[in-house]
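So that we are looking at the same thing, I have put the structure below in structure tokens.
For this view, one protein chain was removed and the others were kept in their places.
== subunit A ==
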Amino acid sequence: MKHLILLVVSLVSLVANAQTNFETGMQKAFALWQDNKVTEAEQLFERIAAAETDQWLPNYYVAQINSLKSWGEQDATVLKANLDKAQEYLNTAKGISTNNADILVLQAQVYTNWVAFDGMTYGMKYSGKITELYNKAYAIAPENPMVVLGKAEWGMGSAKYFGQDTAPFCKDIAHALELFVNFKPESPFHPKWGEDRAKQVLASCEE
């Protein structure tokens, strides 16, 4: 009996310890990110990703940080390297978690960044894919506000471009905002972003 208890307890504490490790690491990375120490945060996510080969989240965040980094980047070589790195980590994330709506949305964003960087070259190549990704993500998680927001914003962009009515997309964005209210990510480390963006876009709708 004693042995059994001992075994159970040690196992529990081991598991607890392993989880704690991942959680502490992720918390620390988020804290660094919050403190605007983006490189440190990115590198910690990279280390967690390298150590925890069955977790898609650290890979997701490395990709997201690089995708965000590309926004303000002036040097095209660095910008391309950022997007390539984002893609590399996205590929790893996809290998760990298939049919994951969050990963599909981030992939759509990375492609959108390519289009924004050089529409002449990448517009044709990725536009169709981006729409397809949002549709696929929507089929998996129609209640995920980030999916609804991303899909609507992309649709809105092309509608604006062709001078079509954007009202239906504004409705979708309002719907995304409602979804954000009750949105519970699976864990504290699962993606939850975009609420402010949704408010911004909705405000532009009402102008």
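Convention: contacts are C-beta pairs under 8 Å (C-beta built on N, C-alpha and C of every residue); 3 or more make two chains touch, one makes a residue touch a chain; residues count from 1.
One rule holds for everything that comes next: contacts and distances are computed from a predicted model.
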Checklist outcome for this item: Matching the hidden chain's UniProt record against "Class II glutamine amidotransferase", "Cell shape-determining protein MreC", "TonB-dependent receptor" or "Sugar ABC transporter permease" returns "TonB-dependent receptor"
Next on the checklist: For a quick check of understanding: of A:Met124, A:Ile140, A:Ala167 or A:Ala203, which residue touches the chain that isn't displayed?
Outcome noted: A:Met124
Checklist entry - In terms of residues, what is the contact footprint of the unshown chain on subunit A? => result 2, 5-6, 9-10, 13, 17, 21, 25, 28, 39-40, 43-44, 46-48, 50-51, 76-77, 80-81, 85, 120-122, 124-125, 127-129, 131-132, 135, 158, 161-162, 164
